[in-house]
Each structure stands twice: as structure tokens, then as C-alpha cells.
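What you see is the complex with one protein chain gone and the rest in place.
Entry: chain A
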Amino acid sequence: MIGTRWKQAACMTVALAVLAGCSSNTNTNTNANTQEAATTGNNAAGKEANNATAEGTTTEAGGPSWKQDTSPFTFTQYFYGNWASNYLWKDQFAMKLVTEKTGVTIDRKLATGSDDDYLNTMIASGDLPDTIMLDWNNPAVSKLIKNGMVYSIDELIENYAPDLKGMLDEEMVKYHSVDGKLWYLPNYFETKERLTSGVPITPIRPWFIRKDIYEAIGSPKIETTDDLLAALKQAKAKFPDVSPVGVEFFDVAKNGFEGSLSMDYLIYSFAPQLLEERIKDDQKIVEYPMRNKGFIDAFRYMNTLSREGLFDPQLLIYKQEQYEEKLYGAQYAVASQFMDGMYTRYNPKIESTLGAEKKYDILGGIKANGQTPRYPASRLMGWQGFFVTKKAKNPERIIRFAEYAWSDEGQLDFLYGKEGETYELVDGLPQYKPEVRDLMLKDNNAWYAKYGLTASTLLWRSGKTIDAAATRDFKKDQPEQFEAKKLLEKFNYDVYPLGMENLEPEGSTSEGVINVKVKDLWNKTIPKLVLAKSDEEFDGVYADFIAQMDKVGAANVEKVMYERHLEDLKKKGIQ
């Protein structure tokens, strides 16, 4: 359910906010430790790691394994995410720093066109690069592992970089092991504390209202779905040229069952207990959300908006770019957008082209049928895995490089660069120098092009100590967004113990095929529901959909989702 886009968004937020961890989970660094790591360089990391692995085994005593060979070495890497042109290695500051220290250069490649096409073609032809950065829950991951196309990270560590073992978080190793082995190093694995510390998490795509319109209709309280409906009606009456509601593009295959990512905001108002309700232990199934009344009520609400003439049906067939174009023009009274996008891209652009009064303000969580919304917040269970393929010409150098990247020293280099040049220590925590920070906030692309910070090794491992620094910077750099995030944070709950991650069956299994058909059916049902002319029509369309979904075999998928749910619980050590 938590799609790549969301992760992307999260990742960018995080990169912008400099919530980039340079502390290790296992070593439970204090600020002082970080400082030590920074000032005494690799020694701190090496020392601690050595302590952790009592055996000390094959590495020569006295230093991290990557120091044994720093001759020039290049390995290739495919990065899953064709948007990531900022991550390409082009002699930026951070990349040069890495090469200087380790001798390693990464020849990073992106897909031209669709990533899944590119990846599947690569796998089918067996023409793999040395390493792959790929979302750990992508269906292709099990293909890579089962077909023996990637090295087991455990083996590589044991043979070439034993110190790395002690640096890995135990909980992470447990969660990410497949058949008892670790096959990839996941970046962005966050510990439990993340939910309560650091920059507040916004797990949904919030809705915003245009400032001038809100004032013109008398700044009414918008606390329930009825309030929202009334406000939209007023907005339409006063501003007939403005489209009352804007939501992001609908595509079930890309965005999941909510159809449009903007629907989450309504869904978790109408169905605050959605995830719990989907688990039916007595029948041993995890239901499709489309069977849930609250979930469907969210679409019923959209239908109401549509019948009142408050929803532009074009949004049902728009592509993302068309919506973005209208949003840049502030052509919606109420619009949805991911938090960071609104505050760092749309609002600044709107302010500079149309005027500050047309900027968007956050709407709080809204109640539906008297229920308080609940947003399923998840700390990140890891974003992408770092895979070493069997085609790698020198897996030894690669795993040793990973040890460097994972070390405190590597993290500091990756996120902050060089002390004195790109960052300085403030209260024991690294902070960008003013010119670096200014460029980052003013022209993000130029910042990436010049410094390449947060783009070199891509092995983020965030942790709790640095959250303080991140929050500090975020508050200072983006006070408005911080307030908005705080406003919605109170609706969050921890979704981790529910075991609802990564439920959908793999694409190549027979249940996977059924799942695709169900998604296809649901995808064409959404517009019919939203555009239904009467309640009877709505109910008819919905009943048809459920019948068709049952006919293609939805029940089989629901059983598999239950099995995967149990598996998820087991991996997390809950049951």
C-alpha cells in the first residue's frame, strides 16, 4: 500500500530536511560519539566495529577492510527510479570525496523509460550490472534471490568484510533476511523511536485550501466532512472560475487500491480502523479494502461532490502532469499534494508568480460520521536494497566499499561532506555551512549538481540521535511545514505491529495474476462510482464490482494476503 511515490516523497523530504542519519543503530552513538567519529575519522568506526565482532577473523588487524586496497576501482550500479538524475555520479563534491578516500567510483545508471520494463528485461536477459539498488519489496527481488542472481551479503561479509557484521542492526537483519540469509543491505531502516522523535511523519497526502478563498468565505471551521462540503459549495459560489476540489491522478496499478493518493485523507476519516478491519482471523483472510464500508464511503463522498458539481470529472483521467500544471496555477480551491511538495515546490512558485495570497494552507484532519481519523504511520522499514549481483567482477571490493558507506565516517561523508568545507559541528551535531544550506533551499538541483550530498553511496541508515539535529534544521528552515506536520501528527498511530506490510502476492504467481485483474476491475469501477448519478446507480455499480471481483477469484488472493500478513508478523517477531 505504501507506494514508491510515497517513499520517494519521504526520501526527498528527508533529504531536504537533512534528516540524514550519521549515527549507527547498534552503536547507540551519543552526540559526543558522533563528534568523535567526525574528528578522529575512521578510527572510531573501526574500533567500535572491531569490538562488536569478537573474532576479528580474516581482516588485517588495525583498520577497516576497505582501507586495504584503495586503488582506482569502478563498479556499475542500476538504480531503480528513473527520476533520480540527481544521483548520477558526475564529479560532484561528495562523489570526489568518496573516490579520494576509497578509490571507488560508481558508474550509476538509470532506466530510460519504465523501471519495471527495464529491470525485467535486464533479468530476463541475464545482463546485470555489478550492483543494483532496488526497492526491497519489489516483486523482482524474489526472482533475483531464487534464481541465484545475487550474492548473499552474509557470505560476502564473512569472507571479505567481517567488521560490517557488527555494524548492522539486529532487528533489521532479522526483518530483512530471506531463508535465513541477508541478500541485500536496506537503506532507510528506521528504529521504533522514529515514530516519536525527529521530524513528524505525515503518512497521508494532506488536503490544502487556498488562503484568499478561505478568507473570502469567512474562514469557517473545517472539522468534519460536512464542513468541507459546505466550504466547497461556498467557494464555488464565490469563485465560479476556480475548480473546487483537486486530487492527484487515479491509477490503481500505480497508486494502490485508494486509486488516487489523495484519497487516503478521506479514507482514513471514513474508515479509521480500516487496516484492523481488513484482518479476518476467523476466516483466515485479509480482505480487500474494497469490501470495507468506510473505504467505500470515502468514494461515496467523492460521488456526492461530483453530483454537487464540486468535482471536475477530468481529474479521473488526468495524468499527474496535467494536475500539477493546474495546481501551479492555483486553480483549485481545495487541493491535495504531498506535504513537502506543497511547501517546497507549489507554494513558493505560486507566491512568486501569482502572489502570496493564493498560497495554500493546510487543512486539519476531518471527522466523518463522528469518528476521529487515524493515519497509519510507519517508520520506514527500509527503502531500497543494495544488491551485489553474480555478475560483479570484484564482489570483494564492493562489499568492502559497503562497509565504508555503512560506517559512521562513510555516513558523514555521504550526507555532510568534509568538515570545514561543507559542514561544521554545532553542539556536537553536523550542520551545513550557510552557503551550502542556502543553495540547498534556494535551488535544490544546483545544490545536487555542485555538492552531490545525500547522493553518493545512497546507503542511508538513519537513527535516533541525529533526529534532534534534523528536527532542529527542519524547524528553522521550514517553520510553516513543521507546523502543518505537527497539526496532523496527532492522528498518527503505529502501524508496525499490525503486520500489514508487503501483503500483495507476487506478480508471476497465479494469485498475483488474479490480483492484477482485481486491480484492473477496480480501476475502471472508480470513475463509475464517482460519476454515478444516483445512490441506486452507485450501489448497483458497487455490487457489480464485488460480484466480478469474486468471479475472478479474489478470495484466493485474500487467503494469500493473510499468509503474508502472518509472515510479516513473524518477521517482526510479533507472533
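Operating definition for what follows: a contact is a pair of C-beta atoms (placed from the backbone, for glycine too) under 8 Å apart; a residue touches a chain by one contact, two chains touch by 3 or more; residues count from 1.
We take it that contacts and distances are computed from a predicted model.
A.B. asks: For the chain not present in this complex, what protein name does its UniProt entry give, out of "Spore germination protein KC", "RNA polymerase sigma-70 factor, ECF subfamily", "ABC-2 family transporter protein" or "Putative aldouronate transport system permease protein"?
C.D. replies: Spelling it out: the chain absent from the display is recorded in UniProt as "Putative aldouronate transport system permease protein".
A.B. asks: Among A:Ile123, A:Ala216, A:Leu354 or A:Leu569, which one is in touch with the chain left out?
C.D. replies: Counting the whole complex, the residue in contact with the absent chain is A:Ile123.
A.B. asks: Out of A:Gln322, A:Thr353 or A:Ser534, which is the one that touches the chain we can't see?
C.D. replies: A:Gln322
A.B. asks: I'm checking contacts with the chain that's been left out. Which of A:Ser177, A:Asn523 or A:Asn556 qualifies?
C.D. replies: Residue touching the absent chain, from the options given: A:Asn523.
A.B. asks: Check each of A:Glu158, A:Asp212, A:Asp251 or A:Glu277 against the chain that is not shown and name the one that touches it.
C.D. replies: A:Asp251
A.B. asks: So which bits of chain A touch the chain we can't see?
C.D. replies: Residues touching the hidden chain, for chain A, are 114, 116-117, 120-121, 123-126, 139-140, 143, 147-149, 250-252, 313-314, 316-317, 319, 322, 507-508, 512-513, 516-517, 520, 523-524, 526-527.
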